[in-house]
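Only one protein chain is missing; all other protein chains are in place.
Chain lettering (A, B and C) follows the sequence in which the chains are written, and residue indices restart at 1 in each chain.
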Amino acid sequence: MIVVLKNNVEEEKRNQLIDWLKGMGLGVHISTGESQTVLGLIGDTGKVDAELIDSLEIVESVKRVSETFKCCNRKFHPEDTVVEVGDVKIGGGNFAMIAGPCSVENEEQIVGIARDVKAAGANMLRGGAFKPRTSPYDFQGLKATGLEFLKAAKQETGLPIVTEIMNINDLSLFDDVDVLQVGTRNMQNFDLLKELGQTGKPILLKRGLANTLKELLMSAEYIMASGNENVILCERGIRTYSDYLRNTLDLGAVPMLHELSHLPVIVDPSHATGIARVVPPMAMAATAAGCDGLIIEVHNDPAHALCDGAQSLKPDEYAALVKKIKAVREVI
Amino acid sequence: MIVVLKNNVEEEKRNQLIDWLKGMGLGVHISTGESQTVLGLIGDTGKVDAELIDSLEIVESVKRVSETFKCCNRKFHPEDTVVEVGDVKIGGGNFAMIAGPCSVENEEQIVGIARDVKAAGANMLRGGAFKPRTSPYDFQGLKATGLEFLKAAKQETGLPIVTEIMNINDLSLFDDVDVLQVGTRNMQNFDLLKELGQTGKPILLKRGLANTLKELLMSAEYIMASGNENVILCERGIRTYSDYLRNTLDLGAVPMLHELSHLPVIVDPSHATGIARVVPPMAMAATAAGCDGLIIEVHNDPAHALCDGAQSLKPDEYAALVKKIKAVREVI
Amino acid sequence: MIVVLKNNVEEEKRNQLIDWLKGMGLGVHISTGESQTVLGLIGDTGKVDAELIDSLEIVESVKRVSETFKCCNRKFHPEDTVVEVGDVKIGGGNFAMIAGPCSVENEEQIVGIARDVKAAGANMLRGGAFKPRTSPYDFQGLKATGLEFLKAAKQETGLPIVTEIMNINDLSLFDDVDVLQVGTRNMQNFDLLKELGQTGKPILLKRGLANTLKELLMSAEYIMASGNENVILCERGIRTYSDYLRNTLDLGAVPMLHELSHLPVIVDPSHATGIARVVPPMAMAATAAGCDGLIIEVHNDPAHALCDGAQSLKPDEYAALVKKIKAVREVI
Partner (left out) sequence: MIVVLKNNVEEEKRNQLIDWLKGMGLGVHISTGESQTVLGLIGDTGKVDAELIDSLEIVESVKRVSETFKCCNRKFHPEDTVVEVGDVKIGGGNFAMIAGPCSVENEEQIVGIARDVKAAGANMLRGGAFKPRTSPYDFQGLKATGLEFLKAAKQETGLPIVTEIMNINDLSLFDDVDVLQVGTRNMQNFDLLKELGQTGKPILLKRGLANTLKELLMSAEYIMASGNENVILCERGIRTYSDYLRNTLDLGAVPMLHELSHLPVIVDPSHATGIARVVPPMAMAATAAGCDGLIIEVHNDPAHALCDGAQSLKPDEYAALVKKIKAVREVI
């Protein structure tokens, strides 16, 4: 950490600051220029409150030199992490094609869609049983029953299942779920993250509505520091002043997260755009940007879907998209 | 709900849509213009997925006419709600002055600050025991011990206490807490909101980092629809591209929330700005905008605070501010 | 335009509004429901101030039905516009590869880079002569001299040239420039747009820093309504709370603009990201999203570039990228 002092600071005040920093167990390297002094702090600066120091009267500015994320940092783990979900691998050149409806509605629906997306080329099934909804009056999901239907679909097709967990007290219901999804609104529900860190199950961590890449990585760090290294990051669109699309898909996050971290990065073009006909070009773009997988909403009857039908592809549209995705992957 | 069809839609497709809408139990009022047809949907349109309809090929646009929030809607409850916390009232002309440190650090600290802020004019004490931090390596609060220290401060000063709850499983620890705070990152942790709706305790609900006013009100609605009407809304700054201040304090939210809802609205200028010297002008501004209270960080030794020291006022600065706040309140 | 009145409005007030609307020359179609009245306005509603009506006491809400952009609207011009720049075509399946340095620095530099990018596969040359810079103390471009050097590079290589015009009074200097660029900061400099609308030259219109797609189209409309239909839209990243990248490249804009308008849409991944090593994946992604061209910064010596060197590719990096772009284009 670098602390730049203001011009011509009184020596007494300067020394007080240096003593206080040393009192926190830090080494302080002092570099004095013509009119400016720069302090280099050495040691466990993760505990130092940069904002506090920045607010001191004699301090001009503060800059952290080292990253505060460790477990997920590529610097300390140069090879790509490959998350294994049954036979399916994600990351390190392995591509996940996750598809399914926004909500599980009944057994027939989810088993039918599972068959369809498998035939189309998906290697994992998604479907919401516990649904976070902005309004308490909107459909909240079939919950435990929905999980049962998902398991039936898994049994029928062999596809591993991905579904969202909203409350750690429901964990026992998720025993047969293959990947636990942490939704956008819970990205910084730190208690949930810590407890998921103790499960050992793969976690699909969605980026929060307006969170930075660093915050996403710090949330992954919560899971990993609790002992679970199977984290899949997911870009799903951020909130801006967008007028025609629901959110703004931030595809720059894909190469940037790959540079910062060894974790696999997948993309959700369905929630990012909210419009089914924009999903295919964004799925193609995400693939070309180098993502490790796509999670896409597919419904056999979007017009009657209980939620988010507007953004769902039909199975044949998905099948056509899968072919194009494969072709793009061959190019890059 | 108003559905505007595209120009010159085929009659057959139009009738299919109308039949489908009627099949959902809705009344459909058809208004045919020269080239355009407008459908007015009557009945429980809260269940209708506007985005889905909007995505249909023959639909030009959809507009909801009625608000989807009910319990917190001023239309159905014109008088201001007054939340009572012991002898302290908030809303309907009653002003809450909540003050205290970001984190409870030890008994001496919190009792000392409680005395100081009471003497300065505060009528409620804040202090974090469970701390949501972006990094798992940052100080996470004294937890249960912190709550004990808060209670000691309450015993000593008589000030009711406000503190954040992050996990519903900790609820039993909060028996003697007067106001439960839902933090920014949990504004859409719907399971937590529902369970807090069953407690009957006053809830201080902070606006999420990038949430709209409607989303804030819908989260209040989760608590109220579960049976708890004691909700205090809190504006605490939103995330933008701000360069010098941590967040952007959205004071327009104060009159707008008052117009939309009967719930009291307080403001947190400390987290909104992140800079202690900007807190007083923003506290004054919030008061002039008509808020029902202020929650402000005060620390007797900001330079050694375990978190957010940079944004804390000293007790004498707070006392000076309280006087000015009172003078502004007399004017408006 | 649809005007929804509040419940149980007094008939007299309702009639006053209707008379006032008719007084503006509009037809008013009245549709009365059980408790709600909806007015459909017919005629030239482009002149009606929707916000004003929305603010009237008896009005619940207002919705525009028809788009306010006409010249650039795909509804009225279903086929793709193809802009021709010498032998180069953009749009309707024709792809523009525009490359060159951020700033023209001297004749040798720009001629050298022009040769390099032509050899690499570019079909147009970019280079800034008039440079908009946030600070008045930063390098502002070589201006007229820079234009001369650009023309020399065109003469040498045959590549048409694209360069920014900031001030309409400089127009006479741009006689031999093939495409006039309107920069991000001038997207809503309406006087400039109107005057460029009278030139007949192809205009490359960059999206403003925080402008919506509708605003971008309305700015194109300014140019087109003044008589110039040769407009190329350019997505170049929008301002958000991004932490590692300079801006957020909004690739959803590509399919969405194609749906709304017949104009060609190109993408600038260099300014959007600000980091040279993120440019290739974003260029690939933009291509996969269906854009009609790419404008990319290339410099033969990024370390000594006078501006924006950090985001420039070297010629050999650009050549490698061009090959990949072509492969992606064959797939889609």
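Criterion: a contact is a pair of C-beta atoms (placed from the backbone, for glycine too) under 8 Å apart; a residue touches a chain by one contact, two chains touch by 3 or more.
All figures in this text were calculated on a predicted structure; none of them were measured in a lab.
A.B. asks: For a quick check of understanding: of A:60, A:80 or A:170, which residue touches the chain that isn't displayed?
C.D. replies: A:60
A.B. asks: Which is it among B:147, B:161, B:193 or B:272 that touches the chain not included here?
C.D. replies: B:272
A.B. asks: May I ask which residue of C:30, C:52, C:119 or C:144 touches the chain that does not appear here?
C.D. replies: Among C:30, C:52, C:119 or C:144, only C:52 touches the chain that is not shown.
A.B. asks: Just to verify: which one of B:18, B:245 or B:320 makes contact with the chain not shown?
C.D. replies: For the chain that is not drawn, the touching residue is B:245.
A.B. asks: May I ask which residue of A:239, A:262 or A:299 touches the chain that does not appear here?
C.D. replies: A:239
A.B. asks: Just name the one of C:191, C:243 or C:316 that touches the chain not displayed here.
C.D. replies: Going through C:191, C:243 or C:316 one by one, C:191 is the residue touching the chain not shown.
A.B. asks: Tell me which stretches of subunit B touch the chain missing from the display.
C.D. replies: These residues of subunit B touch the chain that is not shown: 210, 212-214, 238, 240-245, 248-252, 254-256, 259-260, 272-273, 277-278, 281-282, 284-290, 324, 327-328, 331-332.
A.B. asks: Which parts of subunit C are in contact with the chain that was left out?
C.D. replies: 20, 46-47, 49, 51-52, 54-56, 68-69, 132-139, 166-169, 185-186, 188-191, 194, 208-211, 215, 218, 221-222, 225-226, 239, 274-276, 302-303, 305-311
A.B. asks: Just the residue numbers, please: which parts of subunit A touch the chain that's not shown?
C.D. replies: 2, 4, 29, 31, 33-34, 36, 38, 40, 42, 60-61, 63, 65, 239-241
The rule we apply is simple: only the chains that are shown with their structure count from here on.
A.B. asks: By C-alpha centroids, what is the most central chain here?
C.D. replies: That would be A.
A.B. asks: Since subunit A and subunit C are copies that touch, is their contact same (over half of the numbers shared) or different (under half)?
C.D. replies: Counting shared over all numbers used gives more than one half: same.
A.B. asks: As a quick test, compute the distance in whole Å between the mean CA positions of subunit A and subunit B.
C.D. replies: That gives a centre separation of 26 Å.
A.B. asks: List the centre-to-centre spacing of subunit B and subunit C in whole Å, with centres computed as mean CA coordinates.
C.D. replies: 38
A.B. asks: If you average the CA atoms of subunit A and of subunit C, how many Å lie between those two points?
C.D. replies: Whole-Å distance between the two chain centres: 31.
A.B. asks: Mind pulling the residue numbers of subunit A that touch at least two other chains?
C.D. replies: Within subunit A, the residues that touch at least two other chains are 210.
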